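Only one protein chain is missing; all other protein chains are in place.
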């Protein structure tokens, strides 16, 4: 950042001030260090505004042309990295406007007709946030497509059979599931995340420009035209609300926080599954890192960092909720604090979504290990209870019978299918060693054919449906 | 709460356990102290489940009838406050099931066929949260209707003219506005809040019942039928997701938090406006309280407490985000922490919405005071700058000229309209004392006719549009 | 809770009110539902106050005796569960005072001389929070003692040797450590947690009583005497601060949140180590639970729920920070929101600390499994690099050499100690198969003798020092 500060800068709003701004205040108040990220939105907004001023006869065609050319010129310079940002010019708006005056002279002063920085920053920030929401919706959808594609891929492992994973509750092996089923669970979460971003974008799709400082303006402006030019569905209906509300940013941050909660769960599982102890997953070298001291280490940094970054996104939401809490209408300077958290949450969500979309297809699932693990922990005990229940034993009684058998097997270090005929019959007359032997992982998975269940037939249908839903 | 605990309670899941649960663990784990609030949802879910089991031929008609009657019986008892809740029976689900067994015998054990507590609690909690979201949507709409009705009322004060309020930015008087315009700003915020609740309700409108523990079930159940019977749009499509996801609760809590951010702003303004110093608003005795020591006090407790209660609702959101962060799929006991925050946020939002709907129509706006205040602080200075700009002076130059005049007036303790001809002309040749005298609060308000602006003509249109939008 | 409400209750502060409080306001404002938990503190405070009023000659001896006896009477009734709490009497203070009037007549009205509910609730709540902080300090210390005792116990496993655990970074096996070392790490964290609670208790050890509503009182009271009688170190030095500040509660909540962050880490490790995949830890049946559907399940509920409960404690902190944010001095009704979060955080921390103190000594570490796991993942590779470095090879070069050897071993599925002489010498001339064979887990642990390191000699010293520090 190239920043210069005049000795005694003349503030654009300084008419009635007898003393110049204290240096520390200047540093504290200035937002150009971060809000210049809005330069595209700011200049786009100004161009739409000045066009409308021309169409409404408030500015002459020549004035519009001069201002428009000057703004385009500034935009090119900024894009080229050739624009000098000045802290003493406070923010993106005054930097652009002052640069415009430097380039085209006093006519630049006409650009600010019928608007205020209050509605200007509101429109810039809405444009950014709406576009950010739509981009995260797209990236969320892209990761969801990866989930579905991985789900499809793992329906057929080396042997042509689906990869089986232990399903966990309480992180204890519960019942065997398909790896594809696990991928589809995340696809479901991401579909709702996408929905939240799109709903947020729809709800904030209103242009506040023309609200002016807070009360509207006496100039005969056309807010609908400006809104349309900027791609908004409509103008905001109340000027106080237009400049003073930030629920659109809060809703965006909430959607980001919920998404990161989901991604932190995925990260936890990725970290777990790539431990030596689980051994289910081999992450690609390209997406892991080593240790400066332990030569053998291969660390799941991406997943850990993604999990940790849930913290900053939650913190950004908490931060802006705090900012808004208890502030009176309409605009207060507190609201300047709205942007950094939105920028940071957007960047964080975007890179984490991209990284998972890269990393998952390059990761290798060790299907023998997962299959073996899926058989541990008496994971088919429920099937045995269900077997009894299907013979008319109340489920609660069946549960108790099987619980006892698990205790027997557990205390002697055996699996359920290793129990003898006498042990089985002793537990319940309807049981036998043969029944015990039928309790395989594969048959367990096969059986769960209820809608949404993990049976291959259901998962194949679910993959097909998910692909259909993702069709453009 | 009437709670009893057996000496050596037999847990429904205790088959394989050699040692009984430690008393402190029992106390720690038990959720019946709060989740029994879900009794309506729980029994409704069980009834739908058992009906479906019957229709699917899994239970006999007689079994269905017995279980159904038993459940209805329990429901009546709970409603009548005649049900004995037992801590040693852990949660709402086991309390109901054990009571059922007490009443109808072992056949009660068949109710739990093809389901698990994991999908049972998920369906109970979704039913509650969906209904809570819809109820808050309705209450938000009701308060919005009050805002619109107050806006309409204050278009005609005693003298038949609209009540004028100072509009603030930075809590400094900025420009005069209509009180009705202020009410409509909150109506806008509430409309979006309502939208968030309705979107959340739509997104969570899926029945997880039938997901069973995590993987689905081998029983030939009909999840679509159960979903329909419970009023859900459809069943969840993935069983892991069905039992393990809580983003529906997070989205609900986010909507609550944003709503409370809005209501905390309304509260701040209500507190401010009813101070001696502002003196704009007289709250009704019925909605204020006194002091135990200062006999003269009349305190805006409702608004203060509502403002403070934003804290608990924000905290509930942060709490559940923390809970979900970094947990692996599918169900973990951590998720038991999901309910209290949702209950508390629902109750808090509901009562605050109701209180404002009661209090605002009974509050009196002191229109003479607000009118006088609206004229303070050179609130029409922008109109003077706009006047100059309309004569072709670039707005920036006009702003500077007027800033100087404000300085002159301010230093001599006068209003702008009290400036003399020489002072005005000295500042700019296009100005005069006559122009100064025209800068009234009423003409300022009248002028702001841009769409969404505070001019009476616009506000009348906005009221009409808002009423139209609220039409059932 | 037995609650009754008069039809038209007369408020103690109602002198100037023309209209009675709306029922919904009564419900909203009333805090007796939760603040009656402060009854011991409230009555203790009143007794100290009335004694002082007597000593100062403000009340007669007889008045003091009457009021004192009445308060004791009420205290007994409350303890016995025989006190009728009334919602229409708002809070703990007015409930007690009104009951006093019911029992001893108008002289009860003299109790409130020279005080206000503002300083009364401040003193009650400080007493509670100080005692809560000290109790959590004690409970934290007790769990720390368990950690030290477990550390000592596991210095000698069956074979008389210390139990070895894999040490993790990034949840990848990094280097072998002693299980005792792991316990001592938590002992260190808990020691700092204890320090935070004790510091907080010291800082809040000031009596606000006598601050009255906000400005002090004209009565000739003796605040130092009251402070001493209540066990406070001194009175608060400024009356506005005394009634209006809640940083003592925020500091308490912060200490709770940090403690829960630590306990959530312990919980995560407990959950992980008791999975089938890790298999390090067997939790006692008394502190685990089963599943309503999967008969084989044994779930680490205590640890999961403890981990999840970090959420509510974090949320309570965020909630109160939000409440305090932006409120003017001195007392505002918002502050009524201070208590529930403190109560809840105290209860949560206390039960989790107690549960771990119960559960850990009953848990069994499977030392063969942990030893085997500690050898996985080339966990002694750093020792090999250190060996080379000790021979003068720059550590960075040594790291690279060993990294290459790990690659060789890993690709061929061998351990480092299985590498041949040619492979070792090929990697670096200073290496040999003999050196490879010396890289055992035991020698690795033995070697780390730097202060604070995991070598048995250091850990024995650390246990001794920790025991010394815990000596009463």
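Each chain carries a letter (A, B and C) given by its place in the written order, and its residues are counted from 1.
Here is the rule we go by: a residue touches a chain if its C-beta (ideal position, glycine included) is under 8 Å from a C-beta of that chain, and two chains touch if they have at least 3 such contacts.
Please read these numbers as outputs of a predicted model, since none were measured by experiment.
Enquirer: For the chain that's not shown, point to the residue among C:70, C:176, C:284 or C:375 touching it.
Expert: From the options C:70, C:176, C:284 or C:375, the contact with the absent chain belongs to C:176.
Enquirer: Return the single residue from C:224, C:362 or C:425 that touches the missing chain.
Expert: Selected residue, touching the omitted chain: C:224.
Enquirer: Can you tell me which of A:289, A:366 or A:438 touches the chain that was removed from the display?
Expert: Residue touching the absent chain, from the options given: A:289.
Enquirer: Which residue among C:240, C:350, C:433 or C:470 touches the omitted chain?
Expert: For the chain that is not drawn, the touching residue is C:240.
Enquirer: Touching the absent chain in the whole complex: find that residue among C:92, C:230, C:373 or C:402.
Expert: That would be C:402, which touches the missing chain.
Enquirer: Touching the missing chain, which residues of subunit A?
Expert: The list for subunit A reads 11-22, 24-25, 27-29, 93-94, 112, 115-118, 212-213, 284-302, 304-305, 307-312, 314-323, 332-337, 340-341, 351-352, 354-355, 358.
Enquirer: To test your reading of the contact rule: which positions on subunit C touch the chain that is missing from view?
Expert: Spelled out for subunit C, the touching residues are 12-16, 18, 97, 101, 106-114, 118, 167-171, 174-177, 181-182, 184-185, 187-189, 192-193, 195-196, 199, 203, 210-221, 223-224, 235-245, 247, 250-251, 254, 257-258, 261-262, 264-265, 267-269, 272, 307, 310-311, 314, 317-318, 321-322, 324-333, 382-383, 386, 389-390, 394-397, 399-404, 406-407, 410, 445, 447-455, 458, 462, 465.
Enquirer: Counting contacts across the full complex, list the positions on subunit B that touch the omitted chain.
Expert: 169-175, 271-272, 275-279, 290-301, 304, 318, 321-322, 325-327, 373, 376-379, 381-382, 384-385, 399-400, 402-403, 405-406, 410
Criterion: only the chains that are shown with their structure count from here on.
Enquirer: Going by the touch criterion stated earlier, list every chain that contacts subunit A and also contacts subunit C.
Expert: A chain counts here if it touches both subunit A and subunit C, which gives B.
Enquirer: Cα centroid separation between subunit B and subunit C, in whole Å?
Expert: Using C-alpha averages as centres, the distance is 32 Å.
Enquirer: For subunit C, give me the residues that contact two or more of the other chains.
Expert: 290-301, 304, 318, 321-322
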